[in-house]
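Only a single protein chain was left out; the remaining protein chains are all shown in position.
Note that the chains take the letters A, B and C in the order they are written out, and that residue 1 is the start of every chain.
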Amino acid sequence: MEKTIVKLPVRGYHLDGYNHVNNARYLEFLEEARWQHFDNISKDAYKTLKWAFVIVNININYKYPATFGDVLRIETTIDKIGGKSMTFQQEVFLNETETPVCDAKVTFVILDTATGKPLTIEGDLLQLLQKEISI
Amino acid sequence: MEKTIVKLPVRGYHLDGYNHVNNARYLEFLEEARWQHFDNISKDAYKTLKWAFVIVNININYKYPATFGDVLRIETTIDKIGGKSMTFQQEVFLNETETPVCDAKVTFVILDTATGKPLTIEGDLLQLLQKEISI
Amino acid sequence: MEKTIVKLPVRGYHLDGYNHVNNARYLEFLEEARWQHFDNISKDAYKTLKWAFVIVNININYKYPATFGDVLRIETTIDKIGGKSMTFQQEVFLNETETPVCDAKVTFVILDTATGKPLTIEGDLLQLLQKEISI
Partner (left out) sequence: MEKTIVKLPVRGYHLDGYNHVNNARYLEFLEEARWQHFDNISKDAYKTLKWAFVIVNININYKYPATFGDVLRIETTIDKIGGKSMTFQQEVFLNETETPVCDAKVTFVILDTATGKPLTIEGDLLQLLQKEISI
C-alpha cells in the first residue's frame, strides 16, 4: 500500500502551556496528512460524493514533546480495510530522524449520505480507498 | 443597549509558544461571547433562519498578555447598527479588574441566504439584533 | 471516586465541513473538562508545581455527530491510578439524554520537571490526584 509523507513545521501557535505541541493539535496534523494521502479524490468529487468519511475511533500514543522549530514528518498508510470500516496507521517522526513523536490508528466508516448507514467497503469504494482509481 | 458579560478561564491549551493566549484564540473567545449575547435567538431559529451573519471586519487591539489561570471577562455590546451592517464592541478584562486585555470592533453584514445579498437592517431584523424580540 | 460534570454548548466555530463537531475539537473539550475536574489544584500551585502532567495515550470513540445548538455533557472520572500512570474515563452525552456522543480513555504520566522522569504515583501525589487533598 502506498505511504504518504507530509512534513509540517511546528510554529508558536501549535504549542500550549507546556511549550510542546498540544494533544488536540496533533489530530489536526493527522487530518491534514490524510487529506494529502487521498490526492486521488478531486476537490470536485468531494463536493458531489454520496459518501461521508466519518471517524469512529482514534487511538493515539504521544511519545515525544515536539516544540517550536521542529519539523514533523507524518507517514500515513492504510492499516486495514475490512467489512464496513477502514483504519489508517499514522506515524509522526522528528525531523529527519527515526525518533517517534506520536503514532495513531484512525478508524473510519463511510456513510451513505442518503441513508446515513455505513457502506460495505467493496467495488469502486474499495478501489478508491486503495488509491487504485481516481475520481 | 444590553451588555452581555461572559467569563472564560484561560487553560493550558489556549496558550502559545510565548506562554500567553494566542492572537487567533481571542477571536474564538469573542465569537463565544457573541453567541451568548444573542440568547434571544433560539437554537431552532438559527437552523431555519434565512439570514446568515457574516463578519466583514475585525479590528482588535491586544493590550495585556493573559496567561494560564487568568479569568477573562468579556463584555459585549452593540456599537452601532446602520444601513447594511452592525458592529459589536467587545472588551476583555482581566479577572475582576479593569485591566484591559484586548478590545475589538467586529462588524457584520446579514446576508439573505436566498440571494446572497446583504439586507438592510430594519423591521424584524433590527428588533432582533437589538434584542427587542425573540425567535 | 468523584465525577465531574461539565456542560459545553456547541457553537458554529466548533463545527467542520461535515457540519458536526470536528474530531480534534473534542480533545479540547475533554481537556477543558479535566481542568475543571482538578479544581483542588489552585492556579498558583500549577505555576510552582514540580510535576508536569503529560498525556501518553488517548483512545477515543466517536459515536454521534453533535452539531450546532447541542449541549455536550462531559462526565469525567478517574478510571485507574497505578504505578507510573493514571487514566481518566471521559464520557460525552447529548444534552440531558443518555445518548453517547463520544467516550475516551486518557492516560497520563506525571513527570518530575527537574529530571524529566515519570514519578511513581504515591503519597501526596496520589492523594492530590484522588482529590483527597488540595494545594
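Convention: a contact is a pair of C-beta atoms (placed from the backbone, for glycine too) under 8 Å apart; a residue touches a chain by one contact, two chains touch by 3 or more.
Since we're looking at a predicted model, the values are computed, not measured.
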Options B:52, B:78, B:94 or B:119, residue touching the unrepresented chain: B:52
On chain A, residues whose C-beta touches the chain left out of the figure: 9, 11-13, 28, 31-32, 35, 43-44, 46-47, 68-69
Residues of chain C (touch criterion as defined above) contacting the omitted chain: 11-19, 22, 24, 67-68
Touching residues on chain B - with respect to the absent chain: 18, 23-25, 27-28, 31, 52, 54-63, 65
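As a working rule, only the chains that are shown with their structure count from here on.
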Chain-chain pair with the highest tally of contacting C-beta pairs: A-C
Intercentroid distance (Cα basis), chain C paired with chain A, Å: 23
Rounded Å distance, chain A centre to chain B centre (Cα mean): 33
Set of chain B residues in contact with two or more other chains: 11-13, 68
